[in-house]
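One structure, pasted below without further comment.
Partial view: only certain chains, each at its native spot in the assembly.
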Amino acid sequence: MAKKKNGKSKKSWKRRSKPGDAPGLILVDPAASPTIVRVIATGDQFLERQIQDIHELDSITAAYQRVWIDVVGLGSESTLRTLANMFHLHPLVIEDVVNVHQRAKVEEFEDGLFVVARMVDGDDPSITEQLSMYLKGNVLISFQERPGDCWDPLRQRLRQRRGKVAINDLDYLLYSMLDAVVDSYFPVLESLVEQVDLLEQDITEQVSSEQMSRIHELRGQLLSLRRSIRPHREMINELVRDSIPQIHPETRVHLRDCYDHVIQVVDAVDTYREVTSDLRDFYLSSVSNSMNEVMKLLTIISTIFIPLSFVAGVYGMNFDPEVSAWNMPELKWRYGYLLSLAIMGTVAGGLLIYFRRRRWI
Amino acid sequence: MAKKKNGKSKKSWKRRSKPGDAPGLILVDPAASPTIVRVIATGDQFLERQIQDIHELDSITAAYQRVWIDVVGLGSESTLRTLANMFHLHPLVIEDVVNVHQRAKVEEFEDGLFVVARMVDGDDPSITEQLSMYLKGNVLISFQERPGDCWDPLRQRLRQRRGKVAINDLDYLLYSMLDAVVDSYFPVLESLVEQVDLLEQDITEQVSSEQMSRIHELRGQLLSLRRSIRPHREMINELVRDSIPQIHPETRVHLRDCYDHVIQVVDAVDTYREVTSDLRDFYLSSVSNSMNEVMKLLTIISTIFIPLSFVAGVYGMNFDPEVSAWNMPELKWRYGYLLSLAIMGTVAGGLLIYFRRRRWI
Amino acid sequence: MAKKKNGKSKKSWKRRSKPGDAPGLILVDPAASPTIVRVIATGDQFLERQIQDIHELDSITAAYQRVWIDVVGLGSESTLRTLANMFHLHPLVIEDVVNVHQRAKVEEFEDGLFVVARMVDGDDPSITEQLSMYLKGNVLISFQERPGDCWDPLRQRLRQRRGKVAINDLDYLLYSMLDAVVDSYFPVLESLVEQVDLLEQDITEQVSSEQMSRIHELRGQLLSLRRSIRPHREMINELVRDSIPQIHPETRVHLRDCYDHVIQVVDAVDTYREVTSDLRDFYLSSVSNSMNEVMKLLTIISTIFIPLSFVAGVYGMNFDPEVSAWNMPELKWRYGYLLSLAIMGTVAGGLLIYFRRRRWI
């Protein structure tokens, strides 16, 4: 769990600021990607381009009905600070944006709505990327850690002026973004469930020691997934329920749908945590059964042959029959050998019957 | 769990749309059954027949007091789209109808009530079928994945104009449908409980390794059952509690009864999850006890015979008594052999007494 | 658990009606006891007798202030139907009465109050009997499955016109009935707790394999008990809290007391579920410890004697010392035998010291 994959840390709870530091501090991660600001503005006209000078945004927001400012990479403190000042973002907002280890949440400010969501990045559920959105008037600013997200189909629809997202207000765009984030959990979940099902079949057929590692790993991944997705439930529920003025009733209907999807993921993750828990118990009992079998075999073989070997050992002793008639007279008997074999056979046969009766063999 | 039975998938959480796709998309499953539309209209007159041209429905809904449009099979996108347009279904409704992996839920729209329920299909609780119902004015549209449902007794009563369902408003029909869905869980539950009880008796009598697989399997099926039935609790509760205008007070009384049934199923499933959990612990402790017995037997036999064999081994050594008086003089003693046997007997007897005292034998 | 005792089934969740059947159906169990109707009417006068013709009840309810109609046995459909019609019982009420696998519950109807409770019948907590009560105006109808209940002291007090039950309104009688039902759980609980305590002492003294069966059985019985008693909590709480017009404030005080008793039972059952769970863990660890002891003994004996036997075996080899001076010259040494014994003694002593150090002996 401590490994890093292409610079994406899994420690989703780490903080950069020190205890006692002033709140609202912008402590940019030195390893963060450089900041690129793109804008997609719609309305009577359409504009999409990368912004070099942040101050261009002033005229754009004035000219277009709906402006999406798409900030990728959180490495440039000055750019972020300029943006924060231009749109009067609360210091805590910009701190949360930069401190990319937030849980999904929604926060209302006097004149804006701040939403944090987490997208699974690739197929490892323990690696997630924080996406922050700030909606204020006709501007929606989105922040993400790295280039590459799940919003390309959205951008496509905006460009082609297709679908509701191109004509509705920005709260609908916000919903569409959240919907895409939630949808990003489905392929990961699907892959995990498939692996669990395969593993279950595998264990049913033949127990092997690496299955336990697999169960353990899958449980860890389900736990990561749950931890990321769960706060979205509360967050979206708040958007649906609360009388947040920025969200239109029609969008609320869509958010309710999005909420259903989150519930579906959470539900499946919880169920599969239970499935893997059952699986682990099943595995352990199989190991236990197997050891029982091993022990039975050992016991059967030992219990039969140890007394026989003892008898053979006795007649292998070298007491001198010449010295007295009491010294192993059996050795001189006519049928001594046959008798000893008969004794052994009787002992072995008796034990076999005993084991059969106890259903060991 | 990954097996498919006659084309019915168990992956009740799978989504067909991709992250970022526009919501409300009708993505018909290519493997879905072709769509058949039947209508049962009641009122002063009675009509029941299969509809070829969807637009016939216009005149029927105008002519009859209560119209049940029964859509079976979700394979024809055009038919579904026409229906959606004709009755102004919200895009999300039709998306949910087609995406047959919803949890049971109820959603109010401006002019309609949308209910999703899941019926167990056959005797495998992990295979369920989604039934969606949309109630709007004098029309109730029901959607199901495959031909064959639990509503035939309902249709029979409508045809014979018998029972309240034939004279009450459509909310009563909706309730009757939900009641039939909930009732479909009872036989499956009954069969599971019977299997658990039989298994319990079985384990009490004789432990065997395939019992663990049975426990594991039954736990998995109870889990599936719980996952399907549980959302119905919330769903029906919402119908009972909320002031939904489409539901009459009298129907609410019936829904309360239906709610009791759901609680009964959930309660039994939870109890039997606990029973199987207890059963698993009982099984494991039985295995553990059995291994303890095996080990005790091995230990008794080994502990008795290993020292005896050692004594026999000693007197089987070939040191030459001729060379010196110190070399195994016992071999030449008059009662050497008897003495050695006596030593062995004493050792064995002492150990037997020891084991008896520890209550091993 | 699947056994039946004198015709009392344990499957408290089984339904007789089929999925899709009309609700409110009276499906009498063919094995049910025949219906006997008794009446106890109080007021200025007192009447107690068995009723042959249901229609006599009309005049009785008109003549007496408080009428308790005591219906025992649910086998006669016609009698039940006549009663239902005479007192305008809702079809769902009579369905619930006949379908004797309800959870405890309370339901308000327009003009009546319907209460279902479950009494433990005898000393097996998995066998309960459903008692249904319908309170309407000056009539309280009670339904039970079989003759024999916990209400005889109540009837006695009514006959002797003694106690509040004889002078208060029928809601007090209803409370007294519920109180008796809840009290019926105490002896069973007491017996279970005593058994758990005895078993605990037993395990502390000596572990044996049938103790696990006892633990398992007691856990099952506690689970049954919990399942029966738990819904009473909610049910009585509803009676206490809700502003049900039939319940007087003074009765509410008594119901609160009854509620406390239910809580006491639920609490004790939950605690003893935990106690048995702890007991099971204790048992298993005792078995584990015991096996550890067994293994240690085996290992000590084997580890000491196997090397010794090996030495004896070596000097039991038959290499011919005559052929060369390299062939087992030890056999010809003066102190060869003593030396071999010394070697064995040293090995054994060393191992004994080793085991002592590891605190095995």
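Per-chain residue numbering starts at 1, and chain names A, B and C are given in the order in which the chains are listed.
Assume contacts are C-beta pairs under 8 Å (C-beta built on N, C-alpha and C of every residue); 3 or more make two chains touch, one makes a residue touch a chain.
Computed from a predicted structure; not experimentally measured.
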* Given 3 shown copies, how many make up the whole thing? -> 5
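In the analysis below, only the chains that are shown with their structure count from here on.
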* Asked: Would the interface of subunit A with subunit B count as same or different, where same needs over half of all numbers used to appear in both copies?
  -> different
* **Chain with minimal offset from the mean of all protein Cα atoms** => B
* What whole-Å value do you get for the distance between subunit A and subunit C if each is reduced to the mean of its CA atoms? -> 39
* Asked: Once you find the CA centre of subunit A and the CA centre of subunit B, what distance in Å lies between them?
  -> 24
* Structure fact -> Within subunit C, the set of residues that touch 2 or more other chains is 316
* In the complex, go through subunit C and note every residue touching subunit B. => 1-2, 11, 13-15, 17-23, 90, 92, 95-96, 101-103, 105, 107, 109, 206, 209, 212-213, 216, 219-220, 223, 227, 280, 283-284, 287-288, 290-291, 294-295, 297-298, 301-302, 305-306, 308-309, 312-313, 315-318, 321, 328, 330-338, 340-341
* In the complex with subunit C, residue positions of subunit B that touch it -> 150-154, 157, 163-165, 176, 179-181, 183-184, 186-187, 189-190, 193-194, 196-198, 200-201, 204, 253-254, 256-257, 260-261, 263-265, 267-268, 271, 274-275, 278-279, 281-282, 285-286, 288-289, 291-293, 295-296, 298-299, 302-303, 306-307, 309-310, 313-314, 316-320, 323-324, 326-328, 359-360
